[in-house]
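Yeah, one chain of the complex is gone here, protein chain that is, but the others are all in their spots.
To keep things simple, chains are lettered A and B as they appear, and every chain counts its residues starting from 1.
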Amino acid sequence: MKIKTFFYYVIVFIGVGGLLSVVSIPSGGSDCSGDSEYAAGLGKLGAYKLIKDYRIEQKKGSDPQAYMVSLKAGLKYRFLPINNPNNKSKMIMSIYMNKNKGMMLATSYNPASKKHYSSIDFNCRTTGTFYLFFEMEGGDKGCGVGMFSVSN
Amino acid sequence: MNRLKSKTLMIGAIVVSIVLGACSSSEENSLEKEMNQVSKSKVKVSKDEINQLIQSFPSPIETSMIIQNAGNKFNSELLLPTKKLDRFVSSYDKAMAMGAYGGDMGYINIYEKSFVAAEFLAAIRLLSVDLEIDRFFDFEDMIRMAKSSSNIDSLQQMSTESFNSMEKYLREKGRNELSVLIVFGTWLEGSYIISYIAKGNMTEEMRNRVAEQKESVKKIYEILEANSEDDYFANLAKEIKTLNDLYEQVTIETIMREPEMKEVDGQLVFIDNSETKIVTPEGIVKDIVKESISLRNKLLK
Partner (left out) sequence: MVKLNGYDISSSESKSNVGFIPQDDLLMEELTVYQNLYFNAKLLNDTWVEEELQERIEKVLKELGLYEIRDIAVGNPLNKKISGGQRKRLNIALELIREPLVLFVDEPTSGLSSKDSENVMQLLKHLAQTGKIIFVVIHQLASEIYKLFDKLFILDVGGLPVYYGNPIEAVIYFKTVTNQINHEIGECGTCGNVTPEQIFDTLEDKEIDDFGNYTSERKIKPAKWNEYFKEKFVSKEVDKSIPLDKLETIKSPNLLKQFKVFFTRDFLSRWNDKQYVLIALLEAPVLAALLSFIIKSSNNIDQEYTLSMNENVPAYIFMLIIVALFVGLTISAEEIFKDQKILKREKFLQLSRLSYLKSKAIYLILLSVLQSLLLCGVGNLIIELNDNFFYYWILIFSVFVFGNILGLLLSSSFKTIVTIYIIIPLIVIPQMILGGAMFKFENLNKSIGGGHHIPVVSNLMVSRWAYEGIMVAQFSNNTYEKNVFDYEQLLSDYNYRTSYLYPYLTDLLNDQLSDNKDESLKCSDTVYNTLVFEASKPIVKSVLKFDVEDRSIKQSMQFIDDLSSLYQDKYNELSRKKDAKIMDLDKSLGENALMNLKRSYHNDNVADIVQNALSKKKFFVENSMVYQNYDHIFLRDHLNPDYKINGTFMYVPIKSFFGNKISTFLYNILIIWFFIFILFIVLYFDGLKKMLDIQIFKKKSFS
């Protein structure tokens, strides 16, 4: 009798454990919620303080997304483009002077060296409004999280 | 026998009157009937541009950092009083106040004065409950963090995150006016802090900081004007106009130059080479400072 109950409990335990593990695994695949990227990005901030995060989802061939930001002279900003692990191409985060791009102030992709940087610092000397651009390399589809933080 | 009859009648009369009195609370009140009708006019949706404007205001963290950079010490007297929160009567007042306290939180966080944080968190909590947006804040955690100075970073991050999610929610749910007012409140408090400090210590640096607010003031004025169908916003726009007019006299010239790109310890650093020239006529900054202080006290204190 005792052995029977023991096995019964083992089976139940395995069953429950299995169920829990299945449930807790994030339904991967094409999940663009950005939560895991966000958590990863927080870890890279160091002494910088988070101001805002942007959840980006790009379809193939779509235009870059632009967001207005305010920057203050004398402060150091750190921008982090965090890619979703399923991205085929990498996300590029850049700061331009105005909506139509114009002068570029910072970018996470160096076309000369073809290197993508996972974080870029910007030492601001002018107070004003600028534009943050998000795009996927080659206009590909993809998603990720862009973070914008500051330090003095 | 007569007495008994009259007594029963009296009791009966009392019972009936109670029943009648209580029965006046019917299930559907007249307000509900009104709301149940199909809405004639659709709620005005804010223009996308205005949305963008709202999202692009400097955060209180930045404001506080530049103050700290200018060598100023923490001054608790400039913070907005947290007592008598019920002076904020309508949800517009509350939203504005919430933004202002958020601004104060930024100041407290940057100077790492966590022991003061708890009462501000309490104030924000009360206001957010009234506005039914309290679920974006985990107040218990935050107040706990405020009690220990070693957690100031987490507290600060949590505050930022909470305000961000809340702002996003308000936008999504079409409660843009609240979003606008929260931003307005934060900005107002920030400009007040700068002015207050500048008043006591008018260095070149502080003068410039006051002057560079020009663009923000203009943005605020634009946004308020855009919503001025609503009396409340029209009134605010009127209040801001004086300040805006003063700022018109300030000239800011920016010379943009290509930034310098460096790689430091595997980290890509862009150094801004641009330059700003700020020209302020005599006494204008003093007037601006005075006006900012009085405006904030009028609207929030």
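Throughout what follows, a residue touches a chain if its C-beta (ideal position, glycine included) is under 8 Å from a C-beta of that chain, and two chains touch if they have at least 3 such contacts.
Quick caveat: nothing in here was measured; it's all calculated off a predicted structure.
Visitor: Using the touch definition given at the top, which of the shown chains does the missing chain touch?
Guide: Taking every chain of the complex into account, the missing one touches B.
Visitor: Which residue from B:Val129, B:Ile143 or B:Ala234 sits in contact with the chain not drawn here?
Guide: B:Val129
Visitor: Looking at B:Ser91, B:Ser228 or B:Ser294, which residue reaches the missing chain?
Guide: Answer from the full complex: B:Ser91 touches the omitted chain.
Visitor: Mind listing the subunit B residues that contact the chain we can't see here?
Guide: 1, 3-4, 18-19, 22-23, 25-29, 31-32, 35-39, 42-43, 83-84, 86-87, 89-92, 129, 132, 135, 173-175, 230, 232
Note that in this section only the chains that are shown with their structure count from here on.
Visitor: Contact residues on subunit A for subunit B in the complex?
Guide: 42, 49-53, 67-75, 97, 103, 105-106, 108, 110, 117, 119-129, 150-152
Visitor: Help me check something: in the complex, which residues belonging to subunit B touch subunit A?
Guide: Checking each residue of subunit B against subunit A gives 52-53, 55-59, 61-63, 65-66, 68-69, 110, 153, 156-157, 160-161, 164, 212, 215-216, 254, 256, 258-259, 261, 267-276.
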